[in-house]
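One protein chain is absent from this view; the other protein chains keep their places.
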Amino acid sequence: MSAADLIIVGGGPAGVEAALEAEAHGLSVILMDEAPQAGGQVYRAPPRAFSGAIQRQADPIGVRLRDRLSASRVQQFFDHTVWSVSPGFRVDALGPKGPVSYEARAVLAASGAQERVVPFPGWTRPEIVGLAGATIMLKSQGILPGRLTLVAGQGPLLLIVAIGILKAGGRVAAIVDLASRAEWLADWPALASRPDLAVRGLAWRAKLARAGVPILYRHAIRQVEKVGARRVSVTVGPVAANGMPLAAPLRGFEVDAVAVGNGLTASTDITRLLRAEHHFEPLRGGWAPKLDAYYRSSVSGLYVAGDGAGIAGAAAAACDGRLAGLCIAHDLGTVAEAEFRRAAAPLRRDAARARRFGTAMAKLMALRQGQVQAIPPETVLCRCEDITRAELTRAVGDGARSLNQLKAWTRCGMGPCQGRICGDVVGAVLVVEGGTREDVGQFTGRTPFRPLPLDQLAGDLAYADLKLPPPAPL
Amino acid sequence: MIRFFFDGRPIEAYPGESVAAALRAAGILALRRSPREGSPRGSFCWMGLCQECTVVADGVRRPACRLEVAGGMVVSSGAVP
Partner (left out) sequence: MSELTFDSAVIGAGVMGANVALWLARGGMRTTLIDRGEICREASGVNAGTLTLHMTRAALIPYAMKGRALWLSSQAWLGADVGARSASGFSLAFTEAEEEMLVKRAEARSAMGAPIRIVTPAEARAIEPGINPTIRAAAFCALDGHVTAYLTGRGYRAALLQAGVALHEGHGVEGIGVSDAGYVIRRCGAAPIHARRIVLAGGVWLETMLAWLGQHVSVRCLINQLIVTERMRPVMRSVVGIANGLLSLKQFENGTVLIGGGWQGKGDPIRGGIEPIPDNLIGNIQLARHAIPALGETRVLRIWLGLESETEDAMPMVGPLPGLTEAYVIGCVHSGYTSAPYIGRLLAERILGREPEQPLFDPARLMKPRQEQA
């Protein structure tokens, strides 16, 4: 087992910037990511085997990030899925050659965000993909969700996906946005902190208008039904400010794909596993680990940066990552106090500015309780186990109050995704039935962070070589 | 282009692309059925979390969205009988 000062889980902007900063201050750093290359979700690289034309479309920020990382002495383990982090610290991963583990004095969780989708009847159909998922199809795989796609949900990914589809030669039937136009405009002051992005947003809206893509503000999908072999019919209707459906008028669209998403939530596998303290921050995606100004969690030696600390966007993730790298070097004793103060001040200013923009975007992505309240009883909430809202309501009637009791009584969250997809929305549904998000709690964090092929974990071993503990008593 | 097999059917793919992308491009959306309802499921999150895209590739159960195609790869539905 090899060791380093710091292991970073996640090679997105937060993880890479932290790695570079920590390494520049003399720490030995291991960076691990399950993806084949650095970049994270936002700068996800196209596969290396893809042609130069597609490579050239990759976001230049991501290309620079990867170049800087390759030029560094950071030890990189891509294609490594981290499945456990034990206190002290030991990090276990499954790589192309089987299980590996590394030890370090500190761990930085930079594992980013995951997508939340508020369920509606028909949302499990294979024509439907997540909105964030659609960005990955477009930028890293070079494929369209379908020939004609309806783009729905909330937040900045709506525009990113619609534009991405048009640029790649696809068609967009409509953008169905939970927010009103006024809500977007309300964020102009924050957008002014990133004029480059504000200008880009305007150009995008102009492009959508030229392409004749209708934008339905304050609308949401009511249901999706299959029609014929290749198409689905999507019913869309107006909603109130809190997301609650309004009676009329309903509109129908026939498309062959739907991309839908209701914002991002922090991926907290590592902090939940290690029992760090969390708090519920509705405007930053929901549950997130509590941190101090040095990115320290309540578990000594465990740090968090990027969207995994609460949604604040890619620019903030990069700034926070750098600062976190510096703070860790400071805590581990390779940066003197005076130098730390000097270096940290400008970084803190950058991070604060970037966060202002990110927070405005995250606000647009916040879950709307009325939409959750209106999920019809027969709708599946837990995709893995096909658990409907009605089953959940019955379990609450039988006395389940917390997410974990609900899980035990219904199997909601027990399937292959382990509640990573449904957990946030099911928590919100429980609140509709009574209690607060704090009462309801979170699913208990456990290993493995991803399903592990049993054969790969067990490896090849003769029975005689198995290390067995002493026998149980008779 | 390279070729792999899904449920016995040959599929063309670009080197480097994921099994999920190649199947979707070939018009194959349903990769498995859900265990209780038996409803068709396909790739959804594209980041290795939801497991809706699980297939059996050369004997190993894996999310198709995080699996790069290889020539001759034998892939079948991840549905459990």
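Note that the chains are named A and B in the order they appear, and that numbering of residues resets to 1 at the start of each chain.
Convention: a residue touches a chain if its C-beta (ideal position, glycine included) is under 8 Å from a C-beta of that chain, and two chains touch if they have at least 3 such contacts.
What you see is a predicted model; the values in this text were computed from it and never measured.
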| item | value |
| --- | --- |
| Option from A:Ala53, A:Ala229, A:Ala293 or A:Leu468 whose C-beta touches the chain left out | A:Leu468 |
| Candidate in contact with the missing chain, chosen from A:Arg56, A:Lys167, A:Arg230 or A:Arg275 | A:Arg275 |
| Given A:Gln141, A:Gln418 or A:Gln442, the one touching the chain that is not displayed | A:Gln418 |
| Touching residues (missing chain, whole complex) on subunit A | 84, 86-87, 90, 92, 99, 101, 274-275, 395, 398-402, 404-405, 407-409, 414-416, 418, 444, 446-448, 451-455, 457-459, 461, 463-464, 466-469, 471-474 |
| Subunit B residues that touch the omitted chain in the full complex | 35, 59, 61, 80-81 |
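Here is the rule we use: only the chains that are shown with their structure count from here on.
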| item | value |
| --- | --- |
| Footprint of subunit B on subunit A - complex, ascending | 34, 36, 41, 46-50, 81, 114-115, 124-130, 132-134, 136-137, 141-143, 230, 380, 383-386, 415-417, 420-421, 450-451, 453, 455-456 |
| Contact set on subunit B toward subunit A in their complex | 14-18, 21, 24-25, 27, 29-31, 34-37, 39-52, 54, 60-62, 65-66, 68 |
